[in-house]
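Left out: one protein chain. Kept in place: all the others.
Letters A, B and C mark the chains as written, and numbering starts fresh at 1 in each.
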Amino acid sequence: MLLIAVFGAHQCSPDVYEAARRVGEEIARAGAVLVCGGTTGVMEGVCRGAKEAGGLTVGILPGDSREQANPYVDIPIVTGMGDARNVIIARTCHAAIAISGGYGTLSEIAFALKFGRPVVGLGTWVASREGAAAPVVAANSPEDAVCRALEAARHTAGLTRA
Amino acid sequence: MLLIAVFGAHQCSPDVYEAARRVGEEIARAGAVLVCGGTTGVMEGVCRGAKEAGGLTVGILPGDSREQANPYVDIPIVTGMGDARNVIIARTCHAAIAISGGYGTLSEIAFALKFGRPVVGLGTWVASREGAAAPVVAANSPEDAVCRALEAARHTAGLTRA
Amino acid sequence: MLLIAVFGAHQCSPDVYEAARRVGEEIARAGAVLVCGGTTGVMEGVCRGAKEAGGLTVGILPGDSREQANPYVDIPIVTGMGDARNVIIARTCHAAIAISGGYGTLSEIAFALKFGRPVVGLGTWVASREGAAAPVVAANSPEDAVCRALEAARHTAGLTRA
Partner (left out) sequence: MLLIAVFGAHQCSPDVYEAARRVGEEIARAGAVLVCGGTTGVMEGVCRGAKEAGGLTVGILPGDSREQANPYVDIPIVTGMGDARNVIIARTCHAAIAISGGYGTLSEIAFALKFGRPVVGLGTWVASREGAAAPVVAANSPEDAVCRALEAARHTAGLTRA
C-alpha cells in the first residue's frame, strides 16, 4: 500500500482548492492512500477529491480533537502537538506533493527531503543554497504531479521493503 | 468509525499475546478500527487478531521507519518521536484497552484518562492517589474487555460527534 | 550541574503549593537546576521557592508562547506540543520529585521510571501491577524529598557522565 502525502496550507484560493481536489482524485484512482494534515484549505480539497474517487484518507491533525478534521478524513490521527505534526506527515509517506503553501508547507518539504522522501511541487516553494536548488520536482498539472509522485513512491517502497 | 486503542508492552508472555490476539479479533468483528503502537509483543498480537478477522489496523510507530511495524499493521504512522507517540495513541482513540504492560503502558493509561478517553484494563496497572483509584474498568476476559470498550467508545463518539 | 524535575498539577491547594515552594527552595540551596512544566499550581510554587533561594529554573511549556510561563521561570522552553512535553521533562532530569498531582503527573512518573530516572513521591500516585508496586520512593517532608532526590540524582549523573 503506497502512502502519498500532500502538503499545503489551511487557507487557499478556489483555483488551488480545485487543483488539490484533482490531486486527491488521482491518488485515489491509483489505489494509494492519502496522508495530509487533515484540516481545511488544500487539505480539505485533496481529501474531498480522494473520497469522491473512493479512496482512503488519513489526517494527521495538529490539535487536541478529531473535530478538527475536515469531513473527508477517514482516519483522524489526533496528535495535539501543533506544527510538530508536520514531521510525522513527512516521515509517514513514500512520496509527497506540495501544492502552493506557506511556511508550514516549506517545513514539510524540508523534512521530506531530510528523510529521503521524494517531493513533487505544484506552484510551491523553490529553495536554494549557494546556488544549488533543493530537489523538488516541478509538475505542470495535478495529473502530472500524481504521476510523478507515484513513480517516485514505488521507487521508495521498493528500496525500503522489497 | 470507532477507533479502539490497545495499550501494551513490546515484550509479553505467550498467554498475554494470546489475550491480545483475541482482543484484536473482537475489535475487528465489531467493525471498529484498531489503533496501537504498531511494534512487537502485545501490539503484534492485537494487530494479528484484527487482521485474522478482516479488520483495519493503524500503528503509531515510535521510530524513524515503517520497517518497525509488525506485519499486521495496515497503516503505519511513522512519528520518529519515541515514547512521545504514546500521547498520540491516547488522543486518537474513542476508548482504550490496556493489557498487562510496563511503564509505557502506564503512561498511555494516564494520558487516556487525562484526555477523557475511557480505559478498560486486562491484568494491567492499578493506580491510586490518597486512597482514590484511577477509573480503569477491570475486565475478566478479552471478550469482556472489548465489549466494555466498545460501549464506552460509542458513548465518547456520541458526545463528541452526534 | 544536576537537574531535578518536579512533577505536579497546574492547580493545587495552598498546602500543596507551600510544600512545592519548600521543595524549590531546597533544590536551589543545593545548587541544582529546577526543571518543571513551567505553568501554574505546583509548577509555580516550586519555581517561586527556587528563585527565592537564588536558583535557576527551566520551564518546559506545553503551549505556543512564553507568556504561559509563571513569573519565576528563568528559561522558558516553548514546545507547542501540549502534554507531549511531559516526556521531555522526564528525560531531561537526573531525578524527579512528584508532588500530589493528577493524570498528567502520573504520566510523568511513568515516563521517568521508563527512562531510568529515580522518582521520589510526596503525597502522590501509587501504581502497582500484579501486586508489585512501581518504585516511587515515599518522602515524608519537602526537605526529605529533596534530600532523597539529590542523592539519587548524583547516582544517575555518576552512571551517565563520570
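Methods note: contacts are C-beta pairs under 8 Å (C-beta built on N, C-alpha and C of every residue); 3 or more make two chains touch, one makes a residue touch a chain.
Everything quoted here is computed from the prediction, not taken from an experiment.
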| item | value |
| --- | --- |
| Listed residues B:Gly8, B:Gly41, B:Gly59 or B:Gly80, member touching the removed chain | B:Gly80 |
| Among A:Tyr17, A:Tyr72 or A:Trp125, residue touching the chain not depicted | A:Trp125 |
| Hidden-chain contact residue, picked from the options C:Met81, C:Ala95, C:Ala127 or C:Ala149 | C:Met81 |
| For chain C, residues in touch with the removed chain | 1, 3, 33, 58, 60, 64-67, 74-81, 84, 87-88, 91-92, 115, 160-161 |
| Hidden partner chain, residues of chain A it touches | 81-84, 87, 100-104, 106-107, 109-111, 113-114, 123-130, 134 |
| Those residues of chain B which, in the complete complex, touch the missing chain | 64, 80-84 |
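Everything below uses one rule, namely that only the chains that are shown with their structure count from here on.
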| item | value |
| --- | --- |
| Sequence positions of chain C contacting 2 or more other chains | 81-84 |
